[in-house]
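The structure under discussion appears below in the form of structure tokens.
Only one protein chain is missing from this complex, and each of the others stays in its spot.
Moving on, here comes chain A:
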Amino acid sequence: MRLENVAFRYRRRDPWVLKDVTLSLTPGGITEVTGRNGAGKSTLLRLIAGLRHPHRGTIEGRPRRVGYAPERFPVDQPFTVGSYLRHMAAIRRVPSRAIGPWAERLAFQHLLDVRLPELSKGSAQKVGLAQALLADPALLILDEPFAGLDATTRDALPALITELTTRGTTVVVSDHQRCIEALPDVTRLHVADATVTPLTPTSPNTRVLEVIVREDEIDTVETKLRADGYDVRRPDR
């Protein structure tokens, strides 16, 4: 799948959210999108998913089976988890029996009879993930998938992503929670100033800056730096 000179803005006279974006997504690859809040990460993900259409440029080679898990799953709907997922399975033309394994794997099988508005943030996030995974997507787009998840599911998700990529699924993920940083061969894209820049160890315009922080502040500082769009690594991880 390839984006060629893609430009996007929400209205005709608005500033460009993204401009001259050219990038390729390799089948079976994992791409992490970083950038500060409001930089245009979610817009880029929506363009890749086909939910937005570029004003300029082209997007080619998008697979037909696309799974998209939004940053905030829309719980304001009059369905139970089970009936909602059965509807989504029917729309995706997969049998309802596909729901059970994902409910078990993401540990929400006890919530199938709970109404969507009654779900906690983390449980809603799991339902959002499940509906994206139902139809064995060839392209999986996850917008902050780890936000609000319990520790067990958060730890299990990177392995699940790896498993999907070995089956050929292309995964694009924005992740402030640094949950996929341990995965090998992750392509990193940085969104800033309406442009998308690949972040690679050999990138000529990047340098390594060591920051010394107190042990109890390390998570806070790392989260802040990631929120500002920096690529952060810990030596011991």
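A few comments on the model shown:
One rule holds for everything that comes next: a contact is a pair of C-beta atoms (placed from the backbone, for glycine too) under 8 Å apart; a residue touches a chain by one contact, two chains touch by 3 or more; residues count from 1.
Everything that follows uses one rule, which is that contacts and distances are computed from a predicted model.
Name of the non-displayed chain as stated in its UniProt record, restricted to "Cobalamin biosynthesis protein CbiM", "NADH-quinone oxidoreductase subunit E", "Outer membrane lipid asymmetry maintenance protein MlaD" or "ABC transporter permease": "ABC transporter permease".
Within the full complex, the residue among A:88, A:103 or A:142 touching the omitted chain is A:88. Within the full complex, the residue among A:24, A:77, A:120 or A:220 touching the omitted chain is A:77. Although one chain is not drawn, the whole complex shows that of A:6, A:25, A:39 or A:66 it is A:66 that touches it.
Contact between chain A and the absent chain runs through residues 8, 10, 46, 49-53, 55, 64-68, 70, 72-74, 76-79, 83, 87-88, 90-93, 128, 131-132, 135.
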